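Of the protein chains in this complex, one is absent; all others appear in place.
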């Protein structure tokens, strides 16, 4: 059988398949359907320094081949996570990665600092692409300076362990942002977060989401995500994690061919809670069919 | 019956429904299915100063709820258009709008200048968002300076008649670009052009398109397009034309509620060549059902 | 234990173009999992323009026949595709989801099950379970017209049925809250239907001090408590309707 293990900035994964933050809860919700230990890694909910109630309902609407969400980082804060949730989920064999968000640079750094001592957490993914995080009216993830400043602060607060920065697709040049966070010491970049979108109920003449705009995910965004992964993989030397609309094994391989070393699966978990296992199975089968000994061979290979 | 007529920067349309450039040929292809005279306007193929062969086949691939194209502005040039095509299509009652592209600022201006004298052409739509138009490695449409310089040159070459500038969605802030072209005298902006995307044949391990990347259109992009129309309509005073994934009357109304004064229908023409007529019918019916006397009342009304 | 499983459609009986009643059995012949009244399933729909599963209440369960029944209203793309399915077709379900209605009550307690439109769906199974546990459940069913009163005969076989229609074509004319039976004393109301109806029933319950449970239909993506899309504001903050509900006691909610 082919080797599926990959290395993401020092972190060894048994295979390239991870779950995307905010779509997999804390993993426990999926234990009836999958063996979490078989995942390369599982990335859990966006965590912030302080508890957040998130946005008002409605937070979700379906769109053609996609969905808009406006959850708004509802979570109980990093301390609650460390005390109450972490002990329950720290012992899976699979890598546990926490997704970190913040309202300002210090919040990001402080959250990372509190997570740093925990042995069960192998890496953090810093979300600089959340529509609720403002810097001069613009999200950190949409300027090279903003992205660099968050990365610099978190890198200091979170030394030696793997630091992944998750990029926003709502930019003119995502390769520029990727280069900026690489320069500040990120070990890896993951992309894409959601595209900013909007949908209106024409009969009621009002937006479907309480927040008017929200984040678009699902298969609709895949062509944009694959293109961005391809651009970023050519622009940086650190490993790239690809996501955005992966619904099955074929789609996951598409991202790896575009240049991703690993992939994350988001919205697809809602459609089929066992999808991650099927993606791993497909990868094994794909390697066999194509005579590939090591999945790393196909990364960026088009 | 409600008033459906709208005014786009001085150009009066009998209703808000137009066809999107590159998806409607020269209109003639659709005469078996629709009455062109019933359209608010029809925007024809992207026209350049010199003839272009376009890109190699394959130029198209279907994606979830969308398609990628890489036609690359295949056309016989503005002079051929004026001599051979214009005489055939100039006499429809509906407004004829030519979509103009260029390889540099002078090409844009010269093409516009040659079209200016033609009485049958009521407006031009300047496409500053074509992936094949380069300026210092970046398309004109992705920087405020680039967008402004094209608009300035075309405005000079094309005075007094309606000048629409078509914006690229592949930017961090489309509102900034819209403001820049408004400042240079554009009478209207239309958005969105295609999102840059990519798709890979994983069995053959090569991109589906000869050009690797292409432009994403169709319902998949609609939430992004609606959001951008909403942002731009708040940012500028000139009328906004909305497009991107409109498949039916409901979708068209969604764009108008987001702030569009008129709409363009693109990919949907491939799915149902009579779709434009159905959209106009829906608008009439919608106004009746909602007791709207003038469709202008609903523009931006959420 | 939650599971995701293919089912075979044993029967799909349409009432006009508006409703269908689907009888399903596991495709692999396995036994149905235990399901509680008020729980729901997430149905996978393979049709153009539908990505996410659609939440549908458990209308009835027959463990002997190993069948599960759903009652579906044609509300849009997904449900209209369900209307068109034929016996023998396969369909994928995620089930059982959510917490159900409380079925404990003092012996002999008078219980009123109030349903509006397709909201009657979970009340059939609830009524049967309550009857099995020795209660004599009563139903108060409302609909726009007599034609929209679903499964009336089945409800009658479980208990007394009070009827309201908006146009007066059957039973009392008007909304369920106009029905005289609400002036009687009940131990608890169970209510499922359009939000305005549930809010009106909740107001009646609060006024006359009756315990009241309602079943919410918030928009859902995952159905598993993972996406946090389906939240309802409660006295404990935002909670997931798919895991903490869909049934809530009105005291937990922040209505009015």
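Chains: A, B and C, in written order; residue numbering restarts at 1 for each.
One rule holds in what follows: a residue touches a chain if its C-beta (ideal position, glycine included) is under 8 Å from a C-beta of that chain, and two chains touch if they have at least 3 such contacts.
Given the structure is predicted, the values throughout are model-derived calculations rather than measurements.
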(request) Just list which of the chains on display the missing one touches. (result) B, C
(request) Pick out which of B:29, B:83, B:106 or B:285 touches the chain that's been left out of the picture. (result) B:29
(request) Specify the residue from the set B:58, B:77, B:185 or B:300 that touches the hidden chain. (result) B:58
(message) Tell me which stretches of chain C touch the chain missing from the display.
(response) 46-50
(request) Could you please point out the chain B residues that touch the chain left off the display? (result) 22-25, 29-30, 32-33, 53-54, 56-62, 64-67, 69, 71, 74, 218-219, 267, 269-274
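Just so we're on the same page, only the chains that are shown with their structure count from here on.
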(message) Going by C-alpha centres, which chain would you call the most central?
(response) A
(message) Report the inter-centroid distance (CA atoms only) between chain B and chain C in whole Å.
(response) 47
(message) Suppose each chain is reduced to the average of its Cα coordinates; what separation in Å results between chain A and chain C?
(response) 36
(message) Please output the residue numbers of chain B that touch at least 2 other chains, ranges allowed.
(response) 65
(request) Send over the residues of chain C in touch with two or more other chains. (result) 49
